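Okay, handing you the structure first.
Of the protein chains in this complex, one is absent; all others appear in place.
Moving on, here comes chain A:
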Amino acid sequence: MTATKKSEQRSMNPTHTESSREEFEETPTWTAVVTVLGYAILSALGWLRDFLRNVGLEEKKTSHDPNPKDFVPLYQSYECFYTRNLYTRIRDVFNQPIASVAGAKVDVMERVSDDFNWTFKFSGKKIPSINLGSYNYLGFAENSGPCSNQAIKSIEKYGLTTSSTRHELGTQKYMVELETLMAKYLSVEDCIAFGMGFATNALNIPALAGKGDLIISDTLNHTSLILGARLSGAVIRKFNHNDMKDLETELRNAIIHGQPRTCRPWKKILIIVEGVYSMEGSLCKLPEIIALKKKYKAYLYVDEAHSIGAIGSHGRGVVDYWNVSPDDIDIHMGTFTKSFGSAGGYIAGKKSLIDHIRIHTHSGCYCPSMSAPIVYQIISALSIIMGLDGTNDGQKRIKQLARNVRYFRRQLVDMGFIVYGNDNSPVVPVMIFMPAKIAAVNREMLKRGCAVVTVGFPATALTESRVRFCLSAGHTKEMLDDALKAMDEVGHLVSLRYSKRNPPLRWNELNRTDYENEYFSC
């Protein structure tokens, strides 16, 4: 087990009055040992239970293959070991269904299980909770208001789908409107939009890179980026998360030694990074990456799924936050799911790039174009953010989010929790390390009216389970206070105050006036 790298970076950012810090405190050694011990005990128990099931002393609760026995088994037993023995124990904590709009408050449907999470029944009860798990950064997940009114009008005018692809009869006027507006928002030449964010990466990276190209990607990149890179046929190399020295070494080695075996020079090199990493809460070091990219003549692809709308003083993502020129990034990519309350993804950049993608994208020939209400939700959310609707609602939301982020994060840190990531990232991961606590934190927070997301292995490293808060502009100060109170109690109950830098404090021991002044003065 490796302890997390301790990296602290102060960066002076011209768009913010304070410097922003990004830190990842080291895992306390004792905690790491106990965590691994916990997994070992769970695995040992798992082997014992598997043995009992195979021998027949315990009932096998998994479903059975309807095919005859002489078929090759569909799943190897060891592949499902984790699912059977670890995941099922805490299965009630994931896939929790909701019965309302996924806004700042949400109704979680209560599920009960009689057989330790193998099967669930709905009790019929709904638990109203503060929603700290959905990606709703600017609070556009609303079921009333200008955005949903526009969406409803568009259903009446256009129906739900064209049932045709972009290359055939699927290009409606509203698609052109969305793409033009998005290009204006990002200050680039052109933009193209797709119906699914995951597919935007998986279906378009193959159009940009191919055999003879090199893709250098951050180790913590999202699955869709990795799938797209694999499908492209290019060679993939990784560099340590946000480690600029490692990236430079990879670039130098790539150019000096060329392709493996033949040593031919690479046709082109593509660096893929994300704006905000959703599990770490870290921001990519964009100015340094751009400097490297220019020095070594590589191309840069930035996936702003979690940063567009949520970061930067005008909500324009990491480009806005770091105050770099949009032309320095070759391919801007992002999704509409998080900050715009809709669905889909986009790619933006120079017109020549977008024309090429229009011709070669897989979704141009084989996927229907976006649904009208989805597009109109984005268009109206964008108009609000850009201030084109004549109000300053957009700016208010952006400021509210920034204020919420700083308020929430600072109090968590001061209470003694280990919080990862950048001070300004709307994703706030708090470390819990031990596997049993993943379930405990989630259940206890739900009892106190907060719906949170807890994740463990394999979404994170083995010893780095965490609870990940996603803040929203829709959260009021009262909601945040309730959430902090709940976290304070749960942290005390389950012992989550691991930080060695800050002493463990209860919430009522914090200096409340300090925070309130800061909150209201932002």
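Basically, a contact is a pair of C-beta atoms (placed from the backbone, for glycine too) under 8 Å apart; a residue touches a chain by one contact, two chains touch by 3 or more; residues count from 1.
Quick note on the criterion: contacts and distances are computed from a predicted model.
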Looking at UniProt, which of "Serine palmitoyltransferase 1", "SCO1/SenC-domain-containing protein", "LL-diaminopimelate aminotransferase" or "Protein odr-4 homolog" names the chain we cannot see?
-> "Serine palmitoyltransferase 1"
Touch with the missing chain holds, among A:85, A:217, A:377 or A:424, for A:377
Sole touch to the unshown chain from A:123, A:163, A:391 or A:495: residue A:163
Absent-chain contact - pick from A:90, A:199, A:215 or A:276 = A:199
The one of A:29, A:54 or A:223 in touch with the missing chain is A:223
Hidden partner chain, residues of chain A it touches | 62-68, 70-76, 83, 87, 94-103, 106, 108-109, 131, 133-136, 140-144, 147-148, 151-152, 155-173, 176, 195-199, 202-203, 208, 222-224, 227, 230-231, 252, 255-257, 265-269, 296-299, 330-331, 335-338, 340-343, 352-353, 355-360, 362-368, 371, 373-374, 377, 451, 453
